[in-house]
Every structure is written in C-alpha cells, then in structure tokens.
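Okay, structure first, notes after.
Every protein chain of the complex appears in place save one, which is left out.
We just call them A, B and C in the order they show up, numbering each chain from 1.
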Amino acid sequence: MMNPVSRISLFVLVALVPSVFVLLPTIAFVANSFFAVENGQIVPTFTLSNYAAFLQQPEYWGVFVNTLGLCLQVSIICLVFGLPVAWFIWRLPERNRYPMLFVVILPLFMSYVVKLFAFRSILGLNGFLNQLLVASHLIDKPQMAFLFSRDAIVLTQASMFFPYMVLPIFLNLERIPHSLTQASSDLGASAGMTFREVVLPLTMPGVVAGLVFVFIMSLGDYITPQMVGGMMGHTFGRVVWSQFGVTFNWPLGASFGVVLVLVCAALVGAVGMTSRQQRI
Amino acid sequence: MMNPVSRISLFVLVALVPSVFVLLPTIAFVANSFFAVENGQIVPTFTLSNYAAFLQQPEYWGVFVNTLGLCLQVSIICLVFGLPVAWFIWRLPERNRYPMLFVVILPLFMSYVVKLFAFRSILGLNGFLNQLLVASHLIDKPQMAFLFSRDAIVLTQASMFFPYMVLPIFLNLERIPHSLTQASSDLGASAGMTFREVVLPLTMPGVVAGLVFVFIMSLGDYITPQMVGGMMGHTFGRVVWSQFGVTFNWPLGASFGVVLVLVCAALVGAVGMTSRQQRI
Amino acid sequence: MDALPEHMNIMAAPEPAVAESLGGQGHLELDQVSKSYGHEHALLPTSFQVRNGEFVTILGPSGSGKTTILRLIGGFTQTSSGRILVDGKDITRLPPNRRPCNTVFQDYALFPHKSAAGNVGYGLMVRKVAKAEALRRVDEALQLVGLETMGQKFPSQLSGGQQQRVALARSLVCQPRVLLLDEPLSALDADMRRQMQQFLKRVQREIQTTFVFVTHDQEEAISLSDRIVVMSKGKVEQIASPYEIYYRPETHFVATFLGDNNLMDGTVRDGGGVDLPIGPVACATDGRGKGEKVYAAIRPERIGLARTIEAGKTGIECSVAEIGFAGAMTTVRVRPNSMPDLSLLVKVTSGRWIEDLTAGASVFATFDPADISVFSRTAP
Partner (left out) sequence: MDALPEHMNIMAAPEPAVAESLGGQGHLELDQVSKSYGHEHALLPTSFQVRNGEFVTILGPSGSGKTTILRLIGGFTQTSSGRILVDGKDITRLPPNRRPCNTVFQDYALFPHKSAAGNVGYGLMVRKVAKAEALRRVDEALQLVGLETMGQKFPSQLSGGQQQRVALARSLVCQPRVLLLDEPLSALDADMRRQMQQFLKRVQREIQTTFVFVTHDQEEAISLSDRIVVMSKGKVEQIASPYEIYYRPETHFVATFLGDNNLMDGTVRDGGGVDLPIGPVACATDGRGKGEKVYAAIRPERIGLARTIEAGKTGIECSVAEIGFAGAMTTVRVRPNSMPDLSLLVKVTSGRWIEDLTAGASVFATFDPADISVFSRTAP
C-alpha cells in the first residue's frame, strides 16, 4: 500500500522527530545527572555522587517526603470535590452537560501566571479575603497568614489542578451506559445505592487517572510554592529549581529531576499494572 | 430518584465548589484589571486606564503582535511534525500503537523545570550542541547564539508542546474506522491519495484542536522566554509577568492577562463555531 | 433417534419446582396514557390491558412508540397524561425502584464489574434479603436459565445469549408482577435468536409471569405472543391474537407490516361480497354497506396453484412470472392471463411438482373466498 522510498523516508522523519524533540533533551538531562561540578564548571565524567547526595542528606529527604504529603493532600482535596462535581455534570440533561463541563475546565485555557496572580489577589494582604473579613469585622486587620503558608499552596494547587480531576472522571462517567443506572433503579436501588454499587466502581479508572494527573502536576510544580508559599514553599520542586537557577549546580538538580521523573513513572506504572488486572 | 434534602445539599455543594475554585479567582482577577494604582497601592476604584494603556502604547502592541507571530510559528512547527508522527503511530499494529504513543507523550509527565533545563543543557554555551559542533570542527568555539534567541524559544516551546499536538490528532485518527481507508484503497486510491482525500479531511477537528492547544499554551508561557530567550525573550507573557513580579503594577498586569484570556477565548469560540458548521 | 437438532438443547424444560418461587402474575392496565415532547407526540393516548400471566407483544417499526410504552411502564419516562395500573394500583407517579415491574434491557445492561451471580443477586442485595435465602434464590434463577455453572463468570466472559439469560434471571429473581422486555433479542444473530425465542416462550409458560415484550420483528411477535399490540406512528393499529393479526388485519398498515400479503382495492356489493379487479368474490363483509371502499387481503400461502383444475372448482388462469426457492417455502409470482399488469404472490410448501415449475408456465390460482379478509380503505 506504499512504495519503499516513501516508507523509508517516512520512517526516518518519524524516527528523527521524536529523537530531537523528546529523546535528546531527556538523554541530555539524564547524562547531566551523572556529571560532576568542579570550580563551578560542569565536568562530563561519570559519577554517582549527585544521587548519593540525595540519599545521604536528610534535608533533601525531609523536603521530598514533605512534598509527597502535600501532593497527596492536593490530590485528595481535588478528588473530594471533583467527584461530586463530575457526577453532577454527568446527571445534567444532555444539552447542559457540555456547556457546564466547559465552564469547569475553562481555567485550563488560562495562562498559569494569570491564575497564580488571581490567587494572590484573593489571599494577599490587600486581597479580597482580607477585605471581606475586615469589612465584616471578623478580623481586626488584614492577615498575612493567608498567603505564604502551606495551606495557601494546597488551596492554590487544588484550584489550579481541579479541572484535571474533573475531566477524566467525567469522561469515564460518560462511558457508563445510562441503561446501567436505570437497571439498578429498576432492580430496586435508591440513587445513593446506585452511586455506591454501580457508578463508583465503574468510575475507578477515571478517579485513579485524575489522582495521578493531579499528583504529578503538583509534584512538578515549582512556581506555585514560590509565588504563594513564601518561606513555607520549600518544596522539592523548588529545591530542584534552586539547583539550576540559584546555586547553578546543574548535575545535582538534574539528579533530583530524575528522581522526580522516576517517582512519577513508578506511579503511572503501578496504576497501569493494577488497572490492567481489573476487569473494567 | 433522590430525596429533596440530598438534592439541595448536593446543589449547594456543586454550586459552591466551582465558585470558590474557578469563579472567585477569575472575578478577582478581572476586577483588579479595572482598579487603579496610586503611590504603589492598589485603589479599588473603577477605571479603564489599564486597557487604555495597552491600546495606546505601541511598545505593548508591538510585543503583543510579535508574540502572536511566535505562537503561530510554534503551532505550525508542531503541526508539521506532529501530524506525520500521529499518522505513523496510528498505522502501527495495534499492540505497538499505545506504547509508541506513550513514548511520545511521556514528556507530559515530566516537570516543566526539568524539561526547560534539559533544553538549556543542550543549547547552552557548554551544551551538547556546541560540544558536538566543536568536536566535529563545524565551528571554532562554542556559540552563545543557540541560547537566548527567538529561535531557541520557538524550538523549546515546540518541543515542550509537541505532545499536545500529537495527542488530539491521534485520538481523532483513532475515531476513523479502518474500513474507510480500506474502502479508499479498494476503490483504487494509493496510500497518498487516501491520506489526502480521506484521512486528512476527517482529521481536521484534531488538527484544529492541536493548533489551539499549542497556541494557547505558547501564548500563556512566560517561563520559557525567560529561561531560554534572554533579552530576546521579551514576549507578552513576560510583559504580563513583569507587571506582577517586577513593577508591581497588578491592575495593568491583570488587564493584560484579561486581554490574553480574551484572545484565547475568541480563538476557542471561533474554532467551535466553524467546527459546528462542518459535517464531520 | 435424535429428532431435536443439537443446537436446541438449551430448550430443556426447567424443573417445575424451581419455577414456582419466581415471578408473579400481575394485571397491567394502561388508561389513556400518552407521551409528548413539546409538540411532538411520541405516544398518542393509548389504553389496553394485559391479563394475568399473559404474553403480550408490542410490535412496530422504529419510531412507532413501542419502546416509549415500555419506558413509561418501567418508570424511566414520565407520562404526559393517563394512568398506569398494576393489579389495580396506580403506579403512574412511582419511581422505577418502587414499581412492581422489572425490565430486561435491549443491551442487557449487565453490571460489568459483577459476576453473573452478582448481577442476578443485585435486586436481592438491594432489598437486604438474608444471605442464605438470596444465595438459594440466585441459584434457582441461574438454574432456570440454564446457567447454574456460570455464576462466577463475568459478563465479558459470556456469549450474547448467555448475557441475555443472566439479564432475564436478574429481573425474574425480583419476582416482578410484570416483566418488561425491550427488544431483548435484537443484538443476537439469527440462530441464537431463534433459540432464545423458544427459550423465552418456555420460561414464560413455566413461571407464568405477565410478559410485555417489545420487538420490531414480526415473526418473533407471531411465534411468541398470546396477543399482539401493533403500533405505528405513536398509535395502536390493532390488538389481537397473532392469528387474527396475521389473517384478519384491520388496517392497511397491519396488513402489509406482518409478512407478505396480496392487497386489492375493492367495493362492497349489494347483498354481501366484494367487487375486486379479478371479479366479484363472495367473502364476508362484516355488515359493511353497499358501495363502501375496502381493501381485500389474501395471504400468499392461502392461494393454491394447480396445473389443472378439478371439476366444480374455479381458478384464475395465470402464467408464472418468477419462482424463488426460500427453504421450507417456494414463492411464486403469477400474473392472471386476463390482466397481465397485475401480479399475485403465492407461497407453496416446497415440493416436487413446484420445483419443476418454470417461468412462463401456465397454472391455475385457486383460493377460498373465506380466506379473504376485508377492511375499510379510510383510516379509522
């Protein structure tokens, strides 16, 4: 169905493009993580010292574990609110369903910086929250604490990554034939029972996908902690960043980056394995 | 199928969550863009001066138009390489198709900062590219020009947003029944004709979605220009950013942000309108 | 001897003991029930009753409103007007989970994450039936549908016919007063479909539950039902036994929708009988007045063909236009010599003399006037 010349040229093109765009940067990055730094210069010799540094220095470990906890918190908050929202949209009449979904995932089309500053303008010293609370005499004077706290990071990330939870769950729900919920009702189940016994089990792949998405994005995010986390924003993402942008120890930063990628890959892999074992 | 109490409480929950997570930040942001700055303090009075500033000052306009051109360039590069790659993956035997897709979209799971520094380590003064070229005696000494140029921004953004082009096109291709390409071949068409007459027209929605995704992401990105663009990286995303982070003129930055969001919304809207008129 | 073809073995009758604890005989009544979406009428006001233990089929082409009726009875769609009663109790406003009916869905709607036994037991779990009893009843239901060894399989591991039977067992285990079946066989291939028809009929006979069955397949309706409700464009065309629907149609739609038919325009004669293009025929006119415009219909298999005609009998001299072998029957299209523009369709049991017939041969078409059914040419 295709002559050999065009087949080969296509193959070269196709082999080349992912190499340039995907593999080369990845290889460069991974290679970097095995390089050493001498007198502020990167020396391309093989060493494991960067990984050793990560494993041996408790401060890195501490931040790493702390960050994982924060990511988990963000993921769970997104799930707790995202699941009912996705379910609610799914139950809407067909003509309202996609417009409503569009409203919820609209922030995906907004620039990151716009979203971040929107949150700062709410949580900041002169932000809406403080003004609201002062005006209603709940507090005497504006609080700085809303911004530059761990809670601010969690809240901001949860808001920003919320659509990534709703979307996979909703798309999963859309794949459940309405006849299944009707059958459940027909067999005597209440709406709650139908949700627990039919909808929820069948939505697990979407829930898991949403959790993974949010977790990974939260883990890789170094800007939010910087912008709304202040001193508290010392997350692993920022540690990686500071190796590049502040201390210019690229190999160390690269090794941290590889650790991040490996954690994410392990997560995706584990989820892929378990979901393949399921019958759904 | 649900009692009134749980129906109402669900409604409240569902109405509240998008408000807090989506609408409130958006409203706050838009409101900010109509505020004034006096003596470095934001004054909540209604003014159109921020928008007027954007319209009246040619330097903003110039950067804005320049940025749109850059985004367009990135989108088109992604399309030129993304379409054949998506097509190639689609033509693979079923068992190789999704693994190959996974390799191509793998970078989606990598942290932004990791990807950016990967590119710096390739393009930089001591980067792989320079070392390769010097070693092969194509150039005498390492060139700074690879980094901190408009081309560096385009190349980096194209690489980073490449998966966002491949994914919608591939998903669109997956929806084309194989019987259509078989029918085309059966009726006497060569592989190229089948691609031009059947595959390409039916993939247009995916192509358009990919273009919009990449364009919007490129437009909102302010970090890449900063990291690999240097002085040339004076894109509109950075102008917005500098209003927040450098000059602290939040209302002006917010008005610029609103302009960005409006451009994106207009783009999505226009595409939605045309695709609805099509039969596909 | 092996007179039953092998593939019919699933028809083996269930143990009578099993049948007694499943299902119930409900009496269903629709009283001026209608459904409209805006200005569009999915179902015009419709009334009929289904007797205890009866197998009633709602038959019609797609868009005729047959599925709408079933969804209204099941409670998945709200009526626009009218009342639905089961055993005299008004259920019009009850939600589906509180109605004494169960539905077998067109796509089976089996829960993919539950085993066959889990699916069958769902209604009992929901009703919080004690575990031991639930187990026993699930076993009974699976036994009824011949899947006693398949309880642990998941729907994706079962064939279409087996899934169908799990769906049936899942509904029956809830002991519905009325069982609703929404084109349950349409997803099966022809062979499996024939088996399942006979299986369904047998189950219904055993457990005596009231069945309301929706289909667009005429043969299915004829071979399964006690009575058929023929629908067209949201309206009931005729309600009667399969035999009457087939041989005594009351509307043009019914006459042409169920199998092949020969239809002629006619006019009622003075003193009985009808004037047809082929001449006056002394058929029953049910007291219709002289000059009334009617249709006269005669089924192809009620027309006989003969090479020669016996003394004292009358026949129309025809020439054979076309012969088609169709298995058990051979279809012959003949044209009367007196009016060669017309054609009559005749179906004859395949047999040796008919097999020797060739196009152009001369034959006599004979029929009994009593086999002609007459109905009004103006829509009722």
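Simple rule for what comes next: contacts are C-beta pairs under 8 Å (C-beta built on N, C-alpha and C of every residue); 3 or more make two chains touch, one makes a residue touch a chain.
Computed from a prediction, not measured in an experiment: that's the story for all the values here.
Engineer: Give the residue, chosen from C:M264, C:V281, C:V320 or C:V374, that touches the chain omitted from the document.
Structural biologist: With C:M264, C:V281, C:V320 or C:V374 as choices, the missing chain is touched by C:M264.
Engineer: Of C:Q143, C:S223, C:T267 or C:S319, which sits in contact with the chain we cannot see?
Structural biologist: Candidates C:Q143, C:S223, C:T267 or C:S319; residue touching the omitted chain: C:S223.
Engineer: So which of B:L72, B:L202 or B:L267 would be touching the chain we can't see?
Structural biologist: For the chain that is not drawn, the touching residue is B:L202.
Engineer: Given the contact definition stated above, which residue among C:Q25, C:N52 or C:T256 touches the chain not shown here?
Structural biologist: Within the whole complex, the residue contacting the unshown chain is C:T256.
Engineer: Go through chain B and note every residue touching the omitted chain.
Structural biologist: Residues touching the hidden chain, for chain B, are 177, 179-180, 182-190, 193, 197-198, 201-202, 279-280.
Engineer: Residues of chain C in contact with the chain that isn't shown?
Structural biologist: 1-7, 61-62, 189-191, 216-219, 222-223, 242-243, 246-247, 252, 255-265, 276-278, 299-302, 324-329, 339, 341-345, 347-351, 355
Criterion: only the chains that are shown with their structure count from here on.
Engineer: May I ask which two chains are joined by the most contacting C-beta pairs?
Structural biologist: Per chain pair, the contact count peaks at A-B.
Engineer: Report the inter-centroid distance (CA atoms only) between chain B and chain C in whole Å.
Structural biologist: 58
Engineer: Could you list the positions in chain B whose residues touch two or more of the other chains?
Structural biologist: 1 - these are the residues of chain B that touch more than one other chain.
Engineer: Give me the residues of chain C that touch two or more other chains.
Structural biologist: 95-97 - these are the residues of chain C that touch more than one other chain.
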